[in-house]
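This is the structure I have questions about; it appears just below.
The complex appears here without one of its protein chains, the remainder shown in place.
Labels run A and B following the written order; every chain starts at residue 1.
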Amino acid sequence: MRHLMSPLDLSVDELNTLLDLASDIEKHPDKYAHVCDDKRLATLFYEPSTRTRLSFEAAMMNLGGKVLGFSSADSSSASKGESVADTIRVVSCYADICAMRHPKEGAPLVASMASSIPVINAGDGGHQHPTQTLTDLLTIRSLKGRLDNLTIGLCGDLKFGRTVHSLIEALVRYTNVKFILISPEELRIPSYIREDVLKKNNIEFQEVERLEDALPDLDILYMTRVQKERFFNEEDYVRMKDFYILDKQKMELAKKDMYILHPLPRVNEISTEVDADPRAAYFKQAQYGVYVRMALILTLLEVKLPC
Amino acid sequence: MRHLMSPLDLSVDELNTLLDLASDIEKHPDKYAHVCDDKRLATLFYEPSTRTRLSFEAAMMNLGGKVLGFSSADSSSASKGESVADTIRVVSCYADICAMRHPKEGAPLVASMASSIPVINAGDGGHQHPTQTLTDLLTIRSLKGRLDNLTIGLCGDLKFGRTVHSLIEALVRYTNVKFILISPEELRIPSYIREDVLKKNNIEFQEVERLEDALPDLDILYMTRVQKERFFNEEDYVRMKDFYILDKQKMELAKKDMYILHPLPRVNEISTEVDADPRAAYFKQAQYGVYVRMALILTLLEVKLPC
Partner (left out) sequence: MRHLMSPLDLSVDELNTLLDLASDIEKHPDKYAHVCDDKRLATLFYEPSTRTRLSFEAAMMNLGGKVLGFSSADSSSASKGESVADTIRVVSCYADICAMRHPKEGAPLVASMASSIPVINAGDGGHQHPTQTLTDLLTIRSLKGRLDNLTIGLCGDLKFGRTVHSLIEALVRYTNVKFILISPEELRIPSYIREDVLKKNNIEFQEVERLEDALPDLDILYMTRVQKERFFNEEDYVRMKDFYILDKQKMELAKKDMYILHPLPRVNEISTEVDADPRAAYFKQAQYGVYVRMALILTLLEVKLPC
């Protein structure tokens, strides 16, 4: 039985197979509409995250399956002092697969070790959020037709943004991917990514502060939100949150076939005037998130697929 | 694609068609039990409202469909600063139709403009609650056999009660409907309803303070709860909340075929001893609420109906 804790749990081959399946689901949704009839997904969200939870629920429903769970820790047995290991053992009696979100790093891993059903890490603190990375990869591959030979701009909070770290780690496994890392000094990429991931793998990258300098070269621009909850003091947050605002004018600097991604929710870092631009792909990305979660559920449940 | 923001979005003809469909659903529920298989309803409740939410969920389930969503703003992305426009764009990837409750007037309208799926306003602050009005109309038509030639008593909080305002606006479109407006001085109907809706349309109405004076003439008595959350100070609320109590004794003044409606929840404005009276229709009304929401979902989704 397999779990998904990190995007790197999947080899490049396995990942390609998964993305192929997701693309087939996109093209032929009816073919998959009942492959999980009588299967049940448990969504154990110890920390609220509507978007991720609903994406998992939609994915399971699109496969014909059912969903049960909780959307915040208040309504869980955690408040009675139960360990995640005990909770997952019990939930294993109720469901066939589980998506767990937890504020504590490593909690889904602990759960997976005690579980008799596949566990998907749906975000553990500032650590991993693998289905976001799978979403990002499917979006890039679907829009650009490839995951190699790309120049990727990552912009905003590169220090705390776990989706950015995971995406870099996933993309360095493809050939000729270059990164332009766009952030204010205070929110630069952590050194373990710079040294252990980028330099070690001889990946070409630049660090710049101005979005304008990077835009003309990019195939993909990955924008991120500066998240209040990652800062220790309000003052730092306020100073950083408006550092980047992508607007129509800046978009004139970008290539005609560059796509903008964003893990959402956005606050103000992408001006709404950009939404109508055909290069704005962040809402399409939400749709790809459903397809890739459908593919993931099918893969982990080892469902026999229709031909 | 159509949305439902206000009961007046539907012409009288469209409304009649909708109520006909709801009545057919009441008579032949099995015919409709699977017409929405593989359809998904999102219930986005930024403010808790169990009754309305469960009524929508039951409606979708009765049609064979599935439901996902959230029941309070805490567990939504709103707390991360996301706009309803962005939320609905994402939810459009997860569901086929959406019911939105929001404390802010106009929020569902803003959502509908960004949405690629039909949006139903499930209550926006003190503004509109169109499915309650549709429920009220279906209940009256089912019990009395008509929506014209009626004397309707509206009792309680006529100042803040949005269901009362909407019901008046909907009923003035039918011929020979008279109103008796029963309220304490402080909770009289707002002048825009008196002047712009009633007087302007030459609708016969009286304003009285004593329920007893109105009861003998009524075909329908629509009771309402004095809602604490509409008052700025506790003292006013306490003084007003027990102003009307409908009991067995008062019911002796009413016609044998007068029906009592109430949007529920009630607190004490209808004594429980009245529940056994065959004229007490407020729980039947909850059932009509499910039928009319089923009809509405089918209509907005443009589902091909069984003949």
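In the analysis below, contacts are C-beta pairs under 8 Å (C-beta built on N, C-alpha and C of every residue); 3 or more make two chains touch, one makes a residue touch a chain.
Because the structure is predicted, anything quoted here is derived from the model rather than measured.
Of the candidate positions B:Arg51, B:Lys104, B:Lys200 or B:Lys248, contact with the unshown chain belongs to B:Arg51. Residues touching the missing chain, restricted to subunit B, are 33, 48-51, 54-55, 57-58, 61, 67, 71-72, 225, 227, 264-267, 272, 283, 286-287, 289-290 (touch as defined at the top). Take subunit A: the residues that touch the chain left off the picture are 38, 40, 42, 66, 68-70, 74-77, 79-82, 85-87, 89-95.
Just so it is clear, only the chains that are shown with their structure count from here on.
Mean C-alpha positions place subunit A and subunit B at a centre distance of 40 Å.
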